[in-house]
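As you look at this complex, bear in mind that one protein chain is not there, while each of the others sits in place.
Here the chain labels run A and B in written order, and each chain numbers its own residues starting at 1.
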Amino acid sequence: MVIVHVVVTALLGVGVFFTLVGSIGLLRFPDFYTRLHATGKCDTLGGGLIILGAMIYHFFEYPGTLLVVAKLAFLIFFIFIANPTATHTIMKAAYKTGVEPWRLGEERR
Amino acid sequence: MRLGERAFGILITFCIMAVFWILLSGIFDAFHLISGLACCAIVSIISHDLLVKGKSEKKLQKSLRLLIYIPWELWQIVLANIDVAYRVLHPRMPIDPLIIEFETTLRGEFSLTTLANSITLTPGTITILVEPERGKFCVHAIAKEPADALLLDQKMQRKVAHVFLET
Partner (left out) sequence: MITIFWITILLIAITMGLSLYRGVAGPGVFNRVAAVNIIGTKTIALLVVMGYYFERPYFFDIALLYAMINFIGTLVFAKYLERGELWS
């Protein structure tokens, strides 16, 4: 049982690390389009890894209720489809409304 | 739509909705099952053409190739996140954003959607615009190397065209 706890702790730790990197990128990048790069990619995988760790913990700790594992698997699948689509839609709205992209050497906005 | 295609669409939608009902409820006595299947039947008769579109040949082969494509996609997601983490945590922040456009030979709806999703999930690029008539993509890249990997290498377009039998 110790090996299961080590694996779940490692997965949760890596997931929280990627979520933290996405949030730091949201603060540090100089332009709207680059901030969407940071959040749209890192938050998807971070959330997915956290839920994957919880799924493995449930599979070994409460055997006999496999329906919850299937529900969490569907949640991961939904996050991997929905987050990039929402990112693309908000970027298309910004591009068509006229937000200018940032080039190297300009100031922050 | 002809009767054969409509019946097939209704049946597929009914099966998918029934699987979701059983997955999300978890109770298996007679009342819940019968009311659930009745709701699934009503929904699939009214709006079956939102989920299963038209007809397309060789569904089984396309589904198998899609299942083989997914692990490569997951590996690209992990590489993309390591790349973004490197660019965020570096003290000098090496980014150089640019916007590029290119055309592909894909024309079907599902294949264009898969390619746009894959471009958003791979290192350094996000899709901005998709034109379905000419297969034209407008993509925002964060540095020179991912933009070159998409424009010159064309590895992802060839893989998606191989999955959907070059539609």
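We take it that contacts are C-beta pairs under 8 Å (C-beta built on N, C-alpha and C of every residue); 3 or more make two chains touch, one makes a residue touch a chain.
Being a predicted model, the structure only gives us computed values, none of them experimental.
Shown chains touched by the hidden chain across the complete assembly: A.
Touching residues on subunit A toward the chain that is not drawn are 5, 8-9, 12, 15-16, 19-20, 22-24, 26-27, 32, 35-36, 39, 43-44, 46-47, 50-51, 54, 57-58, 65, 68, 71-72, 74-75, 78-79, 82-83, 85-86, 89-90, 92-94, 96-97, 99, 109.
FYI, only the chains that are shown with their structure count from here on.
Put simply, subunit B touches subunit A in their complex at residues 23-24, 26, 77-78, 80-81, 84-85, 87-89, 93, 95-97, 99, 116-117, 120-121, 124, 126-129, 138, 140, 142. The touching residues of subunit A, when paired with subunit B in their complex, are 18, 21-22, 24-25, 28-29, 31, 33-34, 36-38, 40-42, 44-45, 67, 70-71, 74, 80-81, 84-85, 87-88, 91-92, 95, 101-104.
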